[in-house]
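Apart from one protein chain that is not included, each protein chain of the complex appears where it belongs.
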Amino acid sequence: MDMYNTAVRPSLVEGNKSYRQVTSDIAGPAERTPARWWYIAMTVATLALLFGLWAMYVTVVEGLGTWGLNNSVGWGWDIINFVWWIGIGHAGTAFTIFLIVFRAKWTASISRAAEAMTVFAVMNAGLFPALHLGRIWLIFYIFPYPNTRGPLWVNFNSPLFWDVFAILTYLLLSVTLWYFGMVPDLATLRDRATSKIRKNIYGFFSMGWVGSVGNWVRYEALAKILGGLAAPLVVSVHTIVAIDFAVSVIPGWHTTILPPYFFVGAIFSGFAMVLTIMILIRKTFALTDFITKSHLDSICRVLLFGSMVLGLAYVTELFVAWYSGSEYEFFTFFKSRATGNYSAAFWIMIVCNAIIPQLLWSKKIRGSLGAMLVISIIINVGMWFERFVILISSLAQDYLPSSWVGYSPTIVDIGIYAGTFGIFACGMLMFIRFIPMIAISEVKGLTNQEKVNREDDNK
Amino acid sequence: MQNPSELLRTARKAILLSCALLFLSINVSSNENMSALYQETEEAGQVLGPPTTDDIKRGERLFRGLISPGPDAASCASCHNTGLIDSFNWNPSAHEIALAYRDRSHDDFYQVVMDPVSAKMTEVHDSYRLSEEEIFQIKAWMDEFAEHGMESRPVITSLLLFILLFVIFLGAIADLVIFKKIPYKLIHLVVILVAGLFMVKNIAHEAIALGRSQFYEPDQPIKFSHRVHALENQTDCLYCHSIAEYSHSAGIPSTSQCMNCHVIVREGTYSGRFEINKLVEAYENDIPVRWIRVHNLPDHAFFSHAQHTGSAGLDCSECHGEVETMDRVKQVSDLSMGWCLDCHRSTEVDVLDNEFYSLYMQLREDVTSGRIDYATARDTGGTDCMKCHY
Amino acid sequence: MKKKYWKSLEELNGRQQQDYVGDHLYVNKNEMSGLIEEKSLNTSSSRRDFLKLCGFSIATSALIAGCERPVQKAIPYLFKPEEITPGKANYYASTFFDGDDYGSILVKVRDGRPIKIEGNDLCPLSDGSASARIQASVLELYDSARFRHPMEDGSQVSWEYADKRVIDGLRSAAESGGKTVLLTGTVISPSTKSIINKFLQKQPGFQWVQYDPLSFSAVLEANRICFNSRVVPSYRFDNAQLIVGFSADFLGTWLMPATFAGQYAGGRRVPAEDPQMSRHIQFESSMSITGAAADERIQVKPSQVKGVLRYLYDRLRGSMPVSIPGFDATLDRIAAELDENRGRSLLVCGINDIDIQVLVNGINYLLGNYGPVIDFMSRIGLRSGDDAAMERLIAEMKNGEVSALLIHNVNPVFDHPDGEGFGQGMERVGVKISLAPSKDETSALCDFVCPDNHYLESWGDAIPVTWQYSLQQPAIRPLGDTRQMQDSMLKWLGEEVDYYTYLRNYWQVSVFGLPEAGKEFDDRWNDCLQKGVFITSIPEGPQPSFNETHLAEIPSGSTVPAGEGFFEMEITQSIAAGSGRHANNPWLQELPDPVSKLSWDNFLAVSPADAESLSLATGDIVRIDGDIRIAVLVQPGQAPGTVSAAMGYGRTIAGKVAEGVGVNVMPLAGFAGGCTDYRVNISTPERTGEKHKMALSQTHHSMEGRAIVRETTLGEYRGNRSAGNEMRQKILDHMYTLYEEVKFDGLHWAMAIDLNACTGCSACVIACQAENNIPVIGKEEVYRRRIMHWMRIDRYYSGESDNPTVHFMPVMCQHCDNAPCENVCPVSATNHSDEGINQMAYVRCIGTKYCINNCPYKVRRFNWFGYARSDKYNSYMNDETGRMVLNPDVTVRERGIVEKCSFCIQRIQEAKIEAKNEGRVLSDEELLPACAQTCPSKAIIFGNIADKNSRIYKAFQDKRNYHLLEELHTLPSVGYLTRIRNKQS
Partner (left out) sequence: MKQKDLIAVFDNDRDLVKAIGTLKENNIPVKDVWTPFPVHDVLKMLGRESRLPYFSVAAGVGAVIVTFAFLYYTAVIDYPIRYGGKPYFAFPSFVVIIFLLTILLTFISTVIVFQVRTGLFPGKEAEVPVTGTTDDKFVISVGSKEGLADEIITEAQVILSANGAVEITEQER
């Protein structure tokens, strides 16, 4: 029991709260009419969403020609944003796995929001592979279902096919984890609900949860199984995304380091996004007792670790490009990325991802909300540029110089990206509006633990 | 976007038409066509005046047999259908006759009804005892009928059913989650399941059938019967579809080719003169006959009749079915890609005798050594995409 | 497939009429083609839309009345013409001559529509090939800018009325005592010439002026001076061991480029057993594909050419030449080389200057090249226009001496240097009659337009060289109410016969020399129609003697004008645009210039050195003399101090495609010494600060040290057959594979490209476009690097940027046996066939573009928009009549799918079916993809590599053979033969 209260780790929930207090503190925002800032934020998010919807409409109705792509660069902002979003999505699942599988209790009060972030981010990510199809109306061709065409199945060798299944599985699994994790809390809200409609809706989704022993026993087992399945899955998803690039023949893509490098990058960017959101939630909802400085500190340490791994990966890539003796690889890494047309993006990537996060060594910075917020945002900018560098520099300048091109996005590209921010923001705002943003039952378990510990100490 | 608007247009047309019909049945004398008709008949020197509403009404009754056209005589409508029908009718429909005689005089019409030339018609029309006035009334009705077209049957679209079920489906879910008016959850469950399954089934079914037209059997502008030509008169397929052996297309014979025989044959066994007259008319007026294509391969599939009737040695009936027994050609096979491939996977290819395959040394050896029983089209690339798609 | 040479359509005229129902000016497509098998023309669009929509909103539309499908009508012929089999193509031999280029051709007619042009392999001049412009000419048949009926001052009139007015006009012109002038391009048709002669006899004051926008006046004049024979002799590039060109782009634009390219490539092909090839030195200021092909390219300013030639002449003659600073050593060396190759060398010069041409004649004469290499006994009929006569005509018109002017096949208002003057002159002409087939700047100023037919609708004949007669026959009835020029002339002469009868009579009497029309005539006539050409014996005899008087008067030394602040400008021709008469052809407009890689524009080529000193960059708009604003393209290889720009652009009245494309630079050209002078001095280009979008399809010019185009020299090749290609063995030694390589039984299609023979002329690009229904996407889309051509000509520079070596490499889908693209397609839309073809099923493609990314050769193309249907794109496909050129055997691709070279699979399948049905082996020779078929230099070898006796198998065994990016182990089915340059080392 002592492991929860060591000298280095301050208590996970502060303020010595009763169970009822915990419930009302956390459930409160979902029951109150939201504040004005919520409406403002929602309006902004909806505008972004509308911009995105317009861009998607143009894409589908007029064609992919409205994007900045060309004969050589077949993937641009679409896939950059896809990889970026799916990377962000990884953090939520990672938190859940830490919580369930590794029993890292400190993640309890963060995992719910992180999971919500995962769900919306993966939804956004999934949008791009669909939108980037030339004929989105035939998207069902990608599924191997029996048909009258021979039957003609699909190409199981294609990483894109793997990707579809990886994302689909991942989306389903993370939604399931999120939803089932929410069930006891929805029951709480149901029982606290005053209006009939609220009661019915929460009642419907809480699946008749009562918190009986039979419930809890199987629930815990299910959580462990899902967490256990999610652990390899979360590793595999970004691995497969990386394989999309790694199995190709394009210089700068065709490297075996890509899967681990992508996975770490994903966790890195996801944690950064969690940090951003947690700082905002903590500030706006005064949940300082649940999302403590120690939580943020822990995330920062993970970021520091990720940053160093990424830095190592960048250096390794450069080394291998030189050491392999492949002129194409050498060109891509040294003449295109480090010094050539894409050097600006390359150095932004290096500085944002490998250098600036080193500031987190400083305890002072790990204690400053503002500094952490800025760094977390910088990291995600850097991660976006990482994907930009990988995608564009490799495609725009590959084997035959005759097909070397430039690339620039169009307003439609930008619109869709903005739209995904709209979706994400709308989703998160709806989430904090209607769903307890911290797992109440988990936190109660912790407060209980805290009390036991305190009493033990007092003896 | 095209389809909904088309649907809308069709619906609007239907509404307008039915309104017009209603209006006309009330007040026919105001119809301009009627006055034109009046002039025409008058010019023809008829004693009979312009048709009145009563004339038209009586004409219809006569045609439909509500007033007997003669002792033991079948009503006109029993042979000449007034509505759209699924089955094949050798006799011209009421509408076709109406169109054909719209611009012709009362005398012509009288002549053809009461004193027909063709054998079959004579036999049936023999028992008619119709006065000149009655014929006039029938024509009066038919002239009006020509304007309106065939009666369409009420169409129950599965769309309405689908929408209805969808609404019920949504309602059940809403009640289950929010309103909870119905206490028994079993009801919700059954409704949701049944409606959901139906919708899924319907969508899947329609999606598979999309672009397919197995059993398509349209009415042709001329009632050309393959049974009469190919079975009863023993005409070889290749006599008319002469290019099937050396072109992609089997070819629809030109009108002039039809006239090779029909220059002499002017009366059909079952159809009398009416159908053959259409052909002759088209020929004489240089108007090509607009046949309706029955077998439509999608544009992205390239098919060569020359290849299949040539080196593959297929018989026409293997794909087209027993066309010689069809009065109206029907698409027997579904012409799906799976259907093509089934044949390509199983049909034997004569790799040993056809010199073309002399380059396929491995395959020939496999066959001669008995490693495989015989070579199929698949073994010579018969399942390649580019066999058909380019 | 074996081509069928069809008898004429002559007997069809009567019967076919009935197929064309109605009095449409443009024939209703349904009636016209007997659409029993109409693949991609009409029904496809509605049907595809329909399927797409159903797929898109499947839940709803599937249910709407059971998703009612559109009823498809099949309309058979009323009378089926015997020659037309629906679904099967016929080939008719005919003749292309547009005033500039000649080609004996085969017209592919499918369902009554001409859809493609191919070279006639029975004609020694064509040898089965056709240039880009000839290939593209079929599209102009369906051009909506064509006149559809006769017109008076822009409004429609009937032929009877027009004829009457024209005859009246001619009569009153004759009565007034003024001149009647017939202005035409070069006429090579003997029967037409005889009609014109009749006019000459009948019409008082009649004068016939031939005018060539691409003038050969100086050559003609020089030959008159030197040999007393005002003709163009024939050149035999295949007999020349040493070719020295002076600004003569004989592989691209000069005289008969397709023929010369074939001859040239013959001398450049290096047999492995006995490595021999001709040597080619090119002097030029602007970079042409001929300069790119040369073993040695020497930059000269246009003004230096005369001095250089004089130097060579003097040196060869043994007299002391006047030094040309910077050139002496080179010229001495070249003179020595020429001296070694007496009787088997060839000097050609493209400069329209009499003195220069006299010098060229003098050198060729000194070297004894007349006879073996240049032949006055067989004369080329092309380019007989007289610049001086044209100059006189303008003066006469301005003086009001011309009462009637008939204009046929020329557009001097646009392409004459003094076009403005010509236009002013026209105002003073009594009656002006244009016979132009489609609208142009000159016909717009005419009183009457009596539109000529397209050549595919016309009868005709031609004598391109002394020993070859060639017949032209219609492949389709006139689409509009037009009449061919000869018929109009006969009508105006008051002759009763139509031109067809006239032509037959003419051939009977003057060509065959038969006293009466009978069976013998019919047989010979029909034979000629089937073959397209009638070849008489090649005349032999002594070459004319040389008259040195004029030459002696030409001063020695350089004539470089002194002074600063000006540039020497040369007006050139581009491969696509030529004189500009085909400007409204979108295929040609979109064809990238092989050297600059620019489509949809002309440009001012500036050398890199000058660009730096003037701080100009590609895309800058500059102002030059005559207030012409033109975009700059920095062109490596352009001689410093010179600029150049192509003519044929800047049409103002031509149709929606051409108008507003490029700038007309012809007003800058001058008139000197009796010839149009395409060299002018202009003041320094002045920057305007504006930028122009340059639709370049290649922007990186260096190979970055990669072994993409492999090259060696003849000397090294003699010592080592794998010279330049040594790395191939190394790569093969290093190849390891996880999976065993697939063996193909029976058929395995492959292609080899001889880089030594390829000149970059781009005929293959247009042939491919015509064969495979490749969309035209317009300037903006090309600018965005989305050009759709399945076959592209990559061009790289190496060496110093001022005078680089240029490398051409045609790249199309490599049909890799280990194709990276196949692996990554999730829906199996692209995979490998049993015949080694990388197949692409368009219907299955959902457009992930992953294959595009993963293709190391970047040969896959994506339909970014619905190019075939949207009005936004300048494509022939969205034009009602333009669509008729589409090949029904190839699917028109819709938006959102990937396409690429298929090795012309439709041709392969057709040939296979025919061979199968006939139970015979598919031979190597009978099957060629469109690109290989048309290649003037026969650089493309295609065949079945599984057949050890095939040509392609042998080509792949050649030590020169390599595969592009072989080290990736993609195992391409396309090989390249290392380029060999005959360099002196």
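We just call them A, B and C in the order they show up, numbering each chain from 1.
Rule of thumb we're sticking to: a residue touches a chain if its C-beta (ideal position, glycine included) is under 8 Å from a C-beta of that chain, and two chains touch if they have at least 3 such contacts.
Not measured: the values here are computed from a predicted model.
Visitor: Since one chain is left out of the picture, which of the remaining chains does it touch in the full complex?
Guide: Within the full complex, the chain left out of view touches A, B, C.
Visitor: Of the residues C:D375, C:E822, C:D879 or C:D947, which one touches the chain left out of the display?
Guide: C:E822
Visitor: Which of A:G74, A:P184, A:G270 or A:G427 sits in contact with the chain that's absent?
Guide: Once the missing chain is taken into account, the touching residue is A:P184.
Visitor: Taking the full complex into account, what residues of chain B touch the chain not shown?
Guide: Residues 176-177, 185, 188, 341, 383 of chain B touch the chain that is not shown.
Visitor: Extract the touching residues of chain C with respect to the undisplayed chain.
Guide: These residues of chain C touch the chain that is not shown: 739-742, 816-823, 825, 828, 831-832, 971.
Visitor: In the complete complex, the non-displayed chain touches which residues of chain A?
Guide: 18-20, 23, 144, 150-153, 155-157, 161-162, 165-166, 168-169, 172-173, 176, 180, 183-184, 187-188, 190-192, 203-222, 224-226, 229, 232-233, 236, 240, 243, 440-442, 444-445, 448, 452
Quick note on the criterion: only the chains that are shown with their structure count from here on.
Visitor: How big is the gap, in whole Å, between where the Cα atoms of chain A centre and where those of chain B centre?
Guide: Here chain A and chain B have centroids separated by 58 Å.
Visitor: Compute the distance, rounded to whole Å, between the mean C-alpha positions of chain A and chain C.
Guide: 57
Visitor: Residues of chain A that touch two or more other chains: which are they?
Guide: 152
Visitor: Hey, which residues of chain A end up touching chain C in the complex?
Guide: Residues in contact with chain C: 62-65, 69-75, 129, 132-139, 141-142, 152-155, 157-161, 164, 244, 247-250, 327-328, 331, 395, 397-406.
Visitor: So in the complex, which bits of chain B are touching chain C?
Guide: 1-4, 7, 155, 157-159, 162, 202-203, 206-207, 209-211, 213, 218, 243, 246-249, 251-257, 282-283, 286-293, 296, 298-300, 302, 304, 306-307, 310-311, 353-363, 380-381, 384-387, 389-390
Visitor: Which part of chain B faces chain A closely enough to touch in the complex?
Guide: Residues of chain B touching chain A: 176-180, 208, 212, 334, 336-339, 341, 383.
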